[in-house]
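Please read through the structure below; I'll follow up with questions.
Here the complex is missing a single protein chain, while all its other protein chains stay put.
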Amino acid sequence: MKRETIVWTILFIAGGLFLSYRAAFSPHGMGKVYVKAEQVNPNSQTDLRTKYIGARPGEKGAVLSIPRSVGLWLAALFTLAIFSFLYRDNVFFKIAESVMVGVSAGWAMVTAGFWDTLVPKLLAKLAPDMTRAWALPKLEKTSHADPLYLVPLVLGIMLLWRLAPRGGWIARWPLAFIVGTFAGIKLTMYLDADFVSQIRSTIVPLVVVLQSGQLDVWASIRNVGLVFGVLSCLTYFFFSVEHRGIAGKIARIGIWYLMITFGASFAFTVMGRIALLASRITFLFDDWLWLMDPNHKRPWEPFFSG
Amino acid sequence: MKSNIPWLIAAVTGCTMIVAWFVPVAKDWRDEAGTWYEILAAIAFVLGGANLFTQHLQKISARRAGWGYSAVTLVAFVGTLVVGLLKVGVIPDDPNYPWSGYHQEEGSALWWLFYYVYNPLTAAMFALLAFYVASAAFRAFRVKNAEATLLLSTAFIVLLGRTYAGAWLTSPVPDEYSALTFPGLTAIILGVFNTAGQRAIMIGIALGVAATSLKVLLGVDRSYLGSD
Partner (left out) sequence: MLDFLKNLDRRWIFLAMLLAVAIPVVMQKTFPEKPTKLVQDAFDAIENLPDESNVLFSFDYEPSTEGELAPMAKALIRHCCLKRHKMFFMTLWPGGLPLIEQNIEDIISKEYEEEHFARGKDYLNLGYNAGREVAIIVMGTNFKRMFPTDNDKIPLDDPTLPMAHDIDRLDDMDLIVDISAGYPGMKEWVQYAASPYGIKLVIASTAVQAPQAYPYYPNQLTGVLAAIKGAAEYEAALGEKYPKYRDPAFNDAIRRMAPQLWAHLLIIGLILLGNGIYFAERIKGTRR
């Protein structure tokens, strides 16, 4: 048997035994989600429909939810399938990846595309009575059809024409609208917030004097460092002038400033990635395996009590 | 014709946005354009989904390598679309209007897909990056010259300064010299050096964005229209 096959087999058997033991023999089990019933309209005497919301184990009225518990196990197994890529590319990872692509595309289309924007902002404008009768009963009764919204409807259909085997050039008009919008707003806003404002923020006193008349040495050094840093970095970016002599020396210092900037960015990037991993491990140990409970979601002492 | 009319649309829309910044009267036109943009952005999601569907369908019908995974993608995609569009498991706000409920209400099928499929998958995918950062740190980051030394030294100071380790290591330093502690040095690096570097980069990018926007609005750059 190949070594890798042995490793996978051992991992699966050990993992399976551990999970079976936790689920079957530990006092409270693991990986369960509880819900409780709540009236949909609590203030109504006639509408007695109920819905189920999340509840803590042991809470009054809490019952085990099979769909949500199955979902929790699926979430945990998906997480492990993604992490299995670290050992080797495998069929579980590929299936998890495919599911992720499909669900995220479908979810974005349904929520961001259809229910959150097209229905309330396009259909409700073009056919308010029909939309009110079908999906949005709370839509204002005084709403009238606005024929101006035929323009984005037509532009949208033209955009979808991109999928057609012929006539894809029709999609250029809505694309031009989108690009033109962006070009217009970015021209003014970038110049305001990232150019003029940044220059204004760099104009700081190089000699800082406190109200008492005393020189603030530390603040002065900081400001000198900041102003010199911005100027030296800009000198480095100015490629129309050869970086020789004084300009070359200043550009060199600019490079050093940029290296320090990138070093800080690298450190922050490392920090960000680790936080995401810590969050996933917390999910596995807390929500799924019930080995810890830092937020006191369950009424008993966990295995790792901290 | 095929590129002049789109250029005119881009130019008129862009100029409306710019004029509205300076002339309050034009703000209504800008707001109208903004609403149309919002609708087009939503339709772009539909376009993206439909494109995904066609690409994977082609892969399945051509039986290209990995077509089985494309089938999984399509099943997940269509399944999500169906439960989302039909509001499966959603309790209507008003019993007289069966489609009036919130499509992502707690307990609905779409909610279940978001919390137990989409949420953990995307979070785990991003969490993988922590491991690759560690591997890259060991294999790739070499102190080959003065600039690399400066970069890595800064990284060390910030990595320590942003955790309790930095504060603990330099805890014997008196308060008057707190700037020499790891957290103090980190604050100086971020407040002076990082600010200066990022500011210079921002100024450069702002000039580049302004130039590119002008080229688009004046029709000099029409690359966004694609080839004929």
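Residue numbering begins at 1 within each chain, and the chains themselves are lettered A and B in the order written.
Operating definition for what follows: a residue touches a chain if its C-beta (ideal position, glycine included) is under 8 Å from a C-beta of that chain, and two chains touch if they have at least 3 such contacts.
Just so it is clear, the model here is predicted, and its values are computed rather than measured.
*Asks:* If the hidden chain were put back, which of B:S3, B:N51 or B:N119 would touch it?
*Replies:* Of the candidates B:S3, B:N51 or B:N119, B:N119 is in touch with the missing chain.
*Asks:* Of the residues A:L148, A:A193 or A:L215, I need the one that contacts the missing chain.
*Replies:* Considering the complete complex, A:A193 is the one touching the chain left out.
*Asks:* Residue-wise, where is chain A in contact with the chain that is not depicted?
*Replies:* Against the left-out chain, chain A lists 53-54, 86-87, 107-108, 111-112, 116-117, 120, 136, 138-140, 181, 185, 189-190, 192-194, 197-198, 200-201, 261, 264-265, 268-272, 274-282, 285, 291-292, 294-296, 304-306.
*Asks:* Considering the entire assembly, which residues of chain B contact the chain that has been omitted?
*Replies:* On the side of chain B, residues 17, 27, 30-31, 33-35, 37-39, 41-42, 45, 93, 102, 104, 106, 111, 114-115, 118-120, 122-123, 125-127, 130-131, 133-135, 137-143, 152, 155-156, 159-160, 162-165, 167, 183, 187, 190-191, 194-195, 198-199, 202 touch the unshown chain.
Quick note on the criterion: only the chains that are shown with their structure count from here on.
*Asks:* Hey, how far is the Cα centre of chain A from the one of chain B, in Å?
*Replies:* 8
*Asks:* Which of the residues in chain A come into contact with chain B in the complex?
*Replies:* My answer: residues 35, 40, 47, 49, 51-54, 67-68, 71-72, 74-76, 78-79, 82-83, 85-86, 94-118, 121-122, 133-138, 148-149, 151-153, 155-156, 159-160, 162-163, 169, 172-188, 190-191, 194-195, 198-199, 201-202, 218, 222, 225-226, 228-230, 233-234, 236-237, 254-271, 273-274, 276-277, 279-280, 283.
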